[in-house]
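All protein chains of the complex are present and in place, except for one that has been dropped.
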Amino acid sequence: MLLHLSSWPEIEGQLAKSRAVVVPIGSNEQHGPTGLLGTDWLCPEIIAHEAERLDPSLLVAPTFNIGMAQHHLAFPGTISLRPSTFMAAISDWVSSLTRHGFERIYFLNGHGGNVSTIEATFAEIYADWSFAEERCPFMLKLVNWWNLPGVEKLALELYPTGHGMHATPSEIAVTQAAYPDRIKTAALEPKIAPTGPIRDALDYRARFPDGRIGSDPLQASPEGGRKLIDASAQALLQDVAAFTAEVQPGL
Amino acid sequence: MLLHLSSWPEIEGQLAKSRAVVVPIGSNEQHGPTGLLGTDWLCPEIIAHEAERLDPSLLVAPTFNIGMAQHHLAFPGTISLRPSTFMAAISDWVSSLTRHGFERIYFLNGHGGNVSTIEATFAEIYADWSFAEERCPFMLKLVNWWNLPGVEKLALELYPTGHGMHATPSEIAVTQAAYPDRIKTAALEPKIAPTGPIRDALDYRARFPDGRIGSDPLQASPEGGRKLIDASAQALLQDVAAFTAEVQPGL
Amino acid sequence: MLLHLSSWPEIEGQLAKSRAVVVPIGSNEQHGPTGLLGTDWLCPEIIAHEAERLDPSLLVAPTFNIGMAQHHLAFPGTISLRPSTFMAAISDWVSSLTRHGFERIYFLNGHGGNVSTIEATFAEIYADWSFAEERCPFMLKLVNWWNLPGVEKLALELYPTGHGMHATPSEIAVTQAAYPDRIKTAALEPKIAPTGPIRDALDYRARFPDGRIGSDPLQASPEGGRKLIDASAQALLQDVAAFTAEVQPGL
Amino acid sequence: MLLHLSSWPEIEGQLAKSRAVVVPIGSNEQHGPTGLLGTDWLCPEIIAHEAERLDPSLLVAPTFNIGMAQHHLAFPGTISLRPSTFMAAISDWVSSLTRHGFERIYFLNGHGGNVSTIEATFAEIYADWSFAEERCPFMLKLVNWWNLPGVEKLALELYPTGHGMHATPSEIAVTQAAYPDRIKTAALEPKIAPTGPIRDALDYRARFPDGRIGSDPLQASPEGGRKLIDASAQALLQDVAAFTAEVQPGL
Amino acid sequence: MLLHLSSWPEIEGQLAKSRAVVVPIGSNEQHGPTGLLGTDWLCPEIIAHEAERLDPSLLVAPTFNIGMAQHHLAFPGTISLRPSTFMAAISDWVSSLTRHGFERIYFLNGHGGNVSTIEATFAEIYADWSFAEERCPFMLKLVNWWNLPGVEKLALELYPTGHGMHATPSEIAVTQAAYPDRIKTAALEPKIAPTGPIRDALDYRARFPDGRIGSDPLQASPEGGRKLIDASAQALLQDVAAFTAEVQPGL
Partner (left out) sequence: MLLHLSSWPEIEGQLAKSRAVVVPIGSNEQHGPTGLLGTDWLCPEIIAHEAERLDPSLLVAPTFNIGMAQHHLAFPGTISLRPSTFMAAISDWVSSLTRHGFERIYFLNGHGGNVSTIEATFAEIYADWSFAEERCPFMLKLVNWWNLPGVEKLALELYPTGHGMHATPSEIAVTQAAYPDRIKTAALEPKIAPTGPIRDALDYRARFPDGRIGSDPLQASPEGGRKLIDASAQALLQDVAAFTAEVQPGL
């Protein structure tokens, strides 16, 4: 069930059956010369929608498509929130969803750079309950799609060398499977991009001139992407089911 | 050109040709018993993407899909930002886009409830330049898709009675044309919904029990939606061209 | 009853009779070569105080004299709040007044540039109740004095040409009637000022070199101002009475 | 010169002669059974306007009429900003005035409860320059009207017993001189109000049931008020002149 | 009892006996050529820990070691919070402590520049209760260590001339007594530093080139410091006892 293509009575009906919702969350940022700017929000969207296709009882929220990508701002097309803005926006999403009775908010994340800020936001949200000495009536969970059970293993089997950390063949393959008419090619030099620390945008561009970190994305193919989507969607269904079944102690 | 399906070198190339970008912006909120929760962000997305199909030189950003919908929160599925959060997020989008050199940021809006906050955000952004006594190097524009030249006239020709203000047959028709497999039906009573002021969420639900304001959305049809999309997309192209050509005095 | 010239026991007594209060709100900003910098807060103050003179049972709060005028900052004497500051301040006024039991807060506004931010503030205030799933126990209303029933019609009768949008003969006439010893004169060229969009302060000054937009304020006279004050004060009394009598559904 | 009754060209002319401006600042809060709610903003306004009458070359800004009065909120009619809001608003006033070239911003304060927050605001404003390693091009000064040279001595001569700290005969006398038709009377018991610490609003009302602290305001008279106004206005002119003449070291 | 060297069950036990806690609070900022950068947080820490040594039933929290010192930022080693940050941090400390049941939070302060911001913070905290019309269940108190009964008198007896306002012989003596191996010496010229107003950091450095204000800190000695510590610690115990015994009216 895709929330944005449903009516409110349909969501009301869904809430009678399940209190869980999946929020695809990512970032819109450069992904090297051949990757789509939308890669990091398209991947969790593609996977979550595939999971919903497999099991229509899974509720998927609209995609949170802009995240924390300040370090990519020296490449045109990147759109980033400041961490503080990102925190406020996630909080309002959570307040909206929990207001309706959702008790398991599962963020399926597509961008490593989002992780710290999302975790800090969870703490900010929980802190309201902790300072008030009240039990928080809902649970928040963050999972990167590549950390879903079995997925990283598959990715490294498909791309044993040059997988890297940014503009990886895995994520690009996922978008190629979903948008085969948008496959791009380019000469990449060096074949495998350098690695290093991440700081501000100009530092990033000086270290990683074409945007990639440690990766050789030319290995990506729609076929590889299809395998990753299938594995991820299956794993997502199981992980959400486990999260839904989780019991809060003492409640 | 859809920004999120492009690579950064493609956007770099686009910037050499045009400094304008269209941002579809809306809200995810109840639209009565038959309307999609995503209606208000789907409509500007549908129209902007159609315009881009007609003229691929038009650059369209990802859709800003969650807006200011606090008054709809008593209906399941609504997701809202607080005005202050919305302002921070829009500001960061603008900062990102103008950092790359975009000078005309055109927000194509799908939700009347967004207007005040977006206008206040524009003032907040301009204020930084005004207090600093510096000339703002970019222009911001907000247009509701139904206010594009000729569109409201067409809407009222299609639906002369019961157009209303929320969950209108126009907006629902646009989504029907784009998502024909998601057309929903319901018995609506009264046929034309009541009207009244908008305040907090429970006040809203007491006044407008099924979510509609002043509308009879059962009149919507994919055919009507198609006409509205065509007219809107054409008008958008012309309006963006005029905005792009606008000259700042004294610069 | 002017709140600031009353004692707290007098306000306590007033609250036993009425839960409504009028807040004159405006801006301190340039009004062309002949207009007072205080025009936009003086006008609603003058009108509200006149209404209180006619009917002393009307309670009028102190005047909120600084609003959102970032676009006027290139003209000396303008004082502006940022929209975010303005929102915080209005919220605290509302929290103070509703804490005492006021349930109808009527903002009589004198500055078009305030409207978006005040409306966004109302949404920010209501959002607290909407997210908490509680009914907001008070109502907020914003009315520009020139939109009081009958006033705009009178203004255009008095000044059928060159009324314009900023430094209008109407608003200047109102201040002339109240402050006849402060009437200023100047040679204005062109007679009717240009019109155009409003953006940052330096853009504004480049477009509207003497500060006026679309107006010929030299038409203003104390006599015209007197008529506008009388009509506005009468209309205000009726509008506040209607607002006071308004019933919240389901309460 | 009253800024709000001037035009922008007049302020432009004034700036060519002096870079100083006086901002009357106070609070709208209960002042016991006989004091006006506006006392704390009316007093500095009355004194500053009197000084301007004596010397029209003195520029007086509009009155900042709502301050930090959270402790008075249990008495109807009190309107308070939170300290954080107050800080933001003062900052925007200062940014506006210094943007025009004012270099000496003199706040004439009428409310003891404002002092800490205003001083903290000055530090917040200066901190921007201090962190940036730049010299702040303007100076801020805060003076309570009763601390103007000679004024406190006069107040204690007029009211040697029962002057107290809140709803003092001095401040009430000043308003009586300016608004003789608003003089109120009441039986006060005890004659001299108790004293004690100031905390939250309900604590305040429990300690000081009629709102006064340590004072016997029934001693106030318009004649006493006239003397205080005269002394304060003269002292203000001298103090502003000294502030205007003050030289920043090394500039 | 030092909170940070206790376990949570020990604090639980302490709460059964007393609801008071002392928070040493200060600043890390230049203290002239011979003063330690930590002087202003070391002094209240030294005194509070000495008091706890004398009476182990006194609970002392960790030291809040960074305060509001923007004016000292032109001297290396100064670390300052902005007033707004300082307010947020103090609020969170108070929320944490009162959440556990502490009802008397006593801030022993070592930095004059902190006073306004701490007082403003108290008002910000109390305001939440005042706007909500609820009684605040705890009391906050701020005392500068040199204002503890008898301490200033002792300081001026020890250092009758050249005590000054910043880098005073008193505070430096206190640190000398506690850290005798860190006593520093320097030639100071002039012997007694100048005085003047405090504004931004570069203004400060221009007025007070070596950092001192009005003081001759070379008079400091560990012996003098010992006397000040003894007197302060004794006075602190009595003042905390009185604060603990204070009764809220009507509770």
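Going in written order, the chains are labelled A, B, C, D and E, and every chain counts its residues from 1.
Methods note: contacts are C-beta pairs under 8 Å (C-beta built on N, C-alpha and C of every residue); 3 or more make two chains touch, one makes a residue touch a chain.
Because the structure is predicted, anything quoted here is derived from the model rather than measured.
Within the full complex, the chain left out of the display contacts the shown chains A, B, D, E.
Note on the undisplayed chain: of the listed residues A:115, A:186, A:218 or A:241, the one touching it is A:115. Summary of contacts with the chain left out: across B:99, B:135, B:182 or B:226, the touching residue is B:99.
Listed by residue number, the positions of chain E touching the unshown chain are 3-12, 15, 28, 30-38, 41-42, 61-66, 73, 75-82, 84-85, 88-89, 91-93, 96-97, 99-101, 179, 182, 184, 186, 211. Those residues of chain A that touch the chain absent from the view are 68, 70-71, 73-74, 80, 82-84, 87, 113, 115-117, 119-121, 123-124, 126-127, 129-131, 133-136, 139-140, 199-203, 206-207, 248-250. The set of chain B residues touching the chain not shown comprises 95-96, 99.
Note that in this section only the chains that are shown with their structure count from here on.
Our note on geometry: chain A versus chain C, Cα centroid distance of 47 Å, whole angstroms.
Shared interface positions of chain B, defined as residues touching 2 or more other chains, are 73, 80, 82, 84, 131, 133.
In summary, the structure contains touching chain pairs A-B, A-C, A-E, B-C, B-D, C-D, C-E, D-E.
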